[in-house]
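The complex appears here without one of its protein chains, the remainder shown in place.
The first chain written gets the first letter, and so on, giving A, B and C; residue counts start at 1 in each chain.
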Amino acid sequence: MLTVIKCGGGAGQDPVHVSPDVAALTARGDRVLVLHGGSASVDHLAGRLGVPQRRLCTPSGTSSRYTDPATLEVLLLALAGQVKPMLLADLHRHGVAAIGLTGIDVGVLQARRRSVHTAELDGRRVVVRDDQTGTLTAVRTGPLHALMDAGLVPVLSPPAIAEDGLPVNVDADRAAAAVAVALGAENLIFLTGAPGLLADPDDETTVLAEHRLTDGGSRIAGGMAVKLKAAEVALRGGVGQVLIADGRVQGPVLRALGGLS
Amino acid sequence: MLTVIKCGGGAGQDPVHVSPDVAALTARGDRVLVLHGGSASVDHLAGRLGVPQRRLCTPSGTSSRYTDPATLEVLLLALAGQVKPMLLADLHRHGVAAIGLTGIDVGVLQARRRSVHTAELDGRRVVVRDDQTGTLTAVRTGPLHALMDAGLVPVLSPPAIAEDGLPVNVDADRAAAAVAVALGAENLIFLTGAPGLLADPDDETTVLAEHRLTDGGSRIAGGMAVKLKAAEVALRGGVGQVLIADGRVQGPVLRALGGLS
Amino acid sequence: MAMELCPSCRGQVVVDGSARASEIVECPECGSVLELVSTNPFALALAPDVAEDWGE
Partner (left out) sequence: MAMELCPSCRGQVVVDGSARASEIVECPECGSVLELVSTNPFALALAPDVAEDWGE
């Protein structure tokens, strides 16, 4: 039984809540891989370093972090040098043998570098040449299996590595889905800063009991739309179940899985 | 054949020079573990973040980085989020399957947290209560062997993890020696920013052909004295040979080893 | 505000004075998609033929 847990990223969401659950799952012999983001840490560190954070928008309304070279540097600092060590130390305190990786380690997350494109930046349509972003093309499963065979819990995060051998940012939700598919995971759990999938993102009482991937004209947008897309990719790729769950509670993983059963 | 390479740290020394050598050694079936520091990156990032860097001195003249909590945060950012990813990406470009760790990962470097002590800080004798520093007490070799068994090159650095489960800074040279001893390495190579062991640290023409560990009253001080102490520990611990070599040249490791033989 | 020549049709293109390098402007005469490759002095070039969307 392999469970991929996507956590971290949203403000107000403490990624270390996952440690007791990871300890419980591994204690019963399950395999676990944690994939984390850390947008709030990136934003905070960017502020301290005076690196402005901007978003690239498309006419269709989606937006993504404008990962210029200075932002990529901050992203690596925050994810690999701050979020991940905190998570690893917490897992260690809970007795979990965890090992941290970004997509650069052993080239685990391989991406195609995004080519020159146009987008809306600060309300103006511009040619973007220096966006250090990519689309995942492959997950190297061999090293991940080897780590798990050795009883270790991989703690993975962006960036990925591009065909030119340089790091590029990739979406962490999509990466979680790609990793879950590549490893043939039974469970993929997205821990979010919301109680579940909301019909109205501003109203936490509107949790949807059911959402069909084929539902057209959905009001669901932003980060949750990306999670839904990633969930769809994972399900179509053979992942047993995908759960989108509240990451702000104690024991969020076991709760989503319905207990240790 | 296992070779532990200690690199990085000194300004003017590019740690990525090691990649072709690591590739050559692993291509012939050798095992390699890289242990890196990164003082220059720590200092530079501390400057950008406005975190003052100070040194603690003892009456005997040794000094160490005053790792207050803000500095420990910078140290993690710089080593895990900057030096290590650059090194890993460069190794990847050279075809080396490298995986990065700090001592926090799998609790690989275990340390005893330094207790309250007195030292000289900014010329004044003070009680130091918040120094996030430790002394290595154990190296967990199991995970390191497992990684190397899987064909991976571990790229390790401080910090270590203390008995309270929180990170503490440790000296990278001493850590390299401890790791080499624990793993039973044949070779331990310290790459430095000097052509070798100098009788006069300010004169690069004074390379010593021989230095006896029992030599008393040595003029050798500072970082090189720590390296010599670490070398002694390694040799007494059974490491086949310890080489202190110029890390600023092309192919520094193979050069120190006298070629691939 | 500046008047520049379209590199394609030599028609007049108005460039907003606050425009920044890499900004896209369209030629009102021939419809060419142009990039403001420099703001000092103002210089227009045909924009690279690139996708607008993330391609997902």
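Criterion: contacts are C-beta pairs under 8 Å (C-beta built on N, C-alpha and C of every residue); 3 or more make two chains touch, one makes a residue touch a chain.
Since the model is a prediction, treat every value here as computed from it, not as a measurement.
Across the whole complex, the hidden chain's contacts among the shown chains comprise B.
When you scan B:Val128, B:Ala150 or B:Leu235 for touch with the missing chain, the hit is B:Val128. Annotation: of B:Ser60, B:Thr205 or B:Gln250, B:Ser60 touches the absent chain (contact as defined above). For chain B, the residues touching the absent chain in the complete assembly are 58-60, 62, 64, 115-119, 124-129, 135, 229.
Heads up, the rule we're going with is that only the chains that are shown with their structure count from here on.
Averaged Cα coordinates give chain A a centre that lies 32 Å from the centre of chain B. Note on chain placement: the centre of chain A and the centre of chain C lie 37 Å apart, centres being C-alpha means. Within chain B, no positions touching two or more other chains are listed.
Counting partner chains per residue, chain C has no residue touching two or more of them.
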